[in-house]
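The complex is shown incomplete by one protein chain, all other protein chains being positioned as in the whole.
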Amino acid sequence: MKENKLGLSIFCHAVLVFAALLVGLPLYFAFVAGSLSLQEVQQAPFPWVPGAHLIDNAVEAWTTGGFGRSFMNSIIVTVGIVVGKLAISLIAAYAVTYFRFPFRMTAFWLIFVSLMLPVEVRIIPTYEAVADTAGPIRWLLNVVGISGALESLFGYRIDAYLQWNMINSYGGLILPLIASATATFLFRQFFLTVPDELCEAAQLDGAGPIKFFWQILLPLSAANIAALCIIQFVYGWNQYLWPLLFTTDKSMATAILGLKNLIPVNDSVPAWNLAMNAALFVMLPPALIILVMQRWFTKGLVDAGK
Amino acid sequence: MATEFPVTVGGASAPSTKLAGGKRLRFAVPTSENGLKAAHFRNGRLAAALLAPQLLVLLFFFFIPSYKALSLAFVQVDPFGGREIFVGLENFTRLFSSEEYRSSAWITLWFTLIQNVVTIGLAMLFAFATDYVARGKGLYKLVILIPYAIAPVISGILWAFLFNPAVGPLAQLLHSFGIPWDPNRRPFDAQLLVIIASVWKHICYDYIFMVAALLAVPTSLLEASRLDGAGPVRRFFTISLPLIAPTVFFLIVMNFTYGLFETFGIIDAVTKGGPAGSTNILVYKVYQDGFVQLDLGSSAAQSVILMFVAIVFTILQFRGVERKVNYQI
Partner (left out) sequence: MSRMNKSSIAVGLRNLAVGFGVSAVALGAAMPAFAQERVKVEWWYALSGRLEEIVQQLVTDFNESQAEYEIVPVFKGNYEQTMAAMVAAYRVNQQPVIMQAAERSFLTMLNSGAVVSVDELMAQQGYDIDWGNFVAPVAGFYMVDGKAAALPFNSSSPIFWYNADHFKAAGYDKPGETWQEVEAQLTAIKEKGISDCAMALPNDFYWSLIENYSAIHDVPFATLANGYGGLGTEFIYNKSPLVVGQVERLERLMDANVLQIAGQGMSPETLFTSGVCSTITASTAAHAGVEAGAEFDWNATFLPHEEGVTPLNSTIGGAALWVLQGQSDEEYAGAAAFFDFIASPETQNWWAEQTGYVPITNAAYDSMTAAGYFDEHPTREIAIQQLNRAEPTDNSRGFRFGNHNQTTQMLVEELQGVWAGQQSPQEALDKAVARGNEVLRQYEQLNGN
């Protein structure tokens, strides 16, 4: 557009500056609060200039909040979610788009249906699923009569061995969160846009499905994979409800939970300076990832909506 | 498991051929099956193996819990697992006749609606501005994007601090104007606080989509309109907006989902549903009743209702996506 409406231009810049302030001011206030001492953070009026305790507060918040452990937990869980989701959805999407077999459509619809229900509506039963993962297996064995047979024939109580409890474990934190098929659906959409000629050429060259997958499809999907990694990293790092339910052990808490425990509630000292400080360093990893990989991320986010 | 009979769609069939080295080429000709690549493989066993992890995880952590949620909704159960009484639809009738549930549903509706309108409105404004300015686009986009990295619960904590009646800078500002701001006592204040925290966190999401959608509007159309004498604002409303309408529709659906479910963290960290149940949105009530008050039957019934709502929204979401994808220019 070659026109030059100065008034509108100024207005737009003003709007965007307002937007930047809207985003930036709360973060700035958090930064200031995180650098004040306990007395200073309670004073009125609230200071506009940062105080001198940024590092002290960071150290104190880090140690009292147990963030050394919870950051490690968050990293393990988040990486687990990213890798786990990526792995199972890539191959599942591949299977559903590139293979012809009976019940293909059934499999697809089963996967599709799982998109319908966000995790929050299955809170309690998912908790039980994590706490007693082998429950359905035991039930099945009972119903079919196998456990009864085993017991009477060999005196072997298989029930005792099928007690898998994933509460307070990394598995419990990771598995329910990779159960949704959003990534599968995403990759399926992408695979559908890949030109058929590539596959035909590969088949003519004598490549089997696995070779095709590794050498051709995956490299093609690199951009989507990168975008998905970023989105899932942020998603996994910021998880709140599930870690809240699945970890009763403090040593298994994630960084987000550790932060929540620092929030002053009734019956405690109003240490908002520590809480704000911690909020800043807890939001650092996802923010860094997005800032560094911004280009892929934006594209990926928009593609994900397609 | 792979059968080899040829399938024809207006073309010749291609039987399988044997290559040197004994490998069997499994060809298929173009089919019109939904979602299946024209060039595909027929190795059913491999496909099953590839699908197994996803389906297994879904089985244990989606299908079985969903079924259990459904069945728990029809009983009254002792939280320790000792007693269970089948009560049919009683949990549901009790919910619908309970004023608290209706109030919670009403509050949830208003929340999501207001959040939706404000988020889309602001995002659209910012997207328009970003599209129009000649310089600094990248920088603005980067800054506005930051809240995406921030968890809703952190947004809640931030704004709770800012508006804290005792120590928060914004609260002090309000008090100095004579406004008795107190989210601990005044329901309206608590609701406002939660809305601000959730909108602030989510604007970036709508913004990114709209910026991308605006970019996709063909410049030829805009040029033509400009030559006809339409100003930038006029062009936005008459050309761009209708063209990005499918995206906007998609975002409205996503915003509803966000408001319904992802604001849980904010509520739990900031108001815990209070005061006087004024921020007790449906998803938080499910958690409160189930996990804190240990009323599993009622909580499961509420989950079932939420499931239906979620299904409706997902269907809408995919219709929206369809329309977007099919919209070709």
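Labels A and B are assigned to the chains in the order they are written; within every chain, residues are numbered from 1.
Here is the rule we use: contacts are C-beta pairs under 8 Å (C-beta built on N, C-alpha and C of every residue); 3 or more make two chains touch, one makes a residue touch a chain.
Model, not experiment: these values are computed from the prediction.
Residue A:264 is the one among A:24, A:136 or A:264 that touches the chain missing from this view. Within the set A:32, A:77 or A:167, the residue that contacts the chain not displayed is A:167. Within chain A, the residues in touch with the undisplayed chain are 127-128, 131-132, 163, 165, 167, 248, 250, 263-270, 272. If you put the missing chain back, the residues of chain B touching it would be 76-83, 85, 94, 99-100, 160, 164-167, 182-187, 270, 274-278, 291-295.
As a convention for this text, only the chains that are shown with their structure count from here on.
One inter-chain figure worth recording: chain A and chain B are separated by 14 Å, centre to centre, where each centre is the mean of the chain's CA atoms.
Those residues of chain A that touch chain B in the shared complex are 1, 3, 5, 8-9, 11-13, 15-16, 19-20, 22-24, 26-27, 29-30, 33, 41-46, 87-89, 91-92, 94-102, 104-105, 107-108, 110-111, 114-118, 120-126, 128-130, 133, 136, 175-176, 178-181, 184, 188, 191-192, 194, 196-200, 203, 206, 208-210, 234, 237-241, 244-245, 256, 259-260, 263, 270, 272, 275-276, 279, 282-283, 286-287, 289-291, 294, 298, 301-302, 305-306. Per the touch definition, chain B reaches chain A in the complex via residues 1-2, 19, 21, 23, 25, 27-28, 30-31, 33-44, 46-48, 50-51, 53-55, 57-69, 72, 122, 125-126, 128-130, 132-134, 136, 140-154, 157-162, 164, 166-169, 172, 200, 204-205, 208-209, 212, 222, 226, 231-233, 247, 250, 254, 257, 261, 264-265, 268-269, 283, 286-287, 290-291, 296, 299-300, 303, 306-307, 310-311, 314-315, 321, 324-325.
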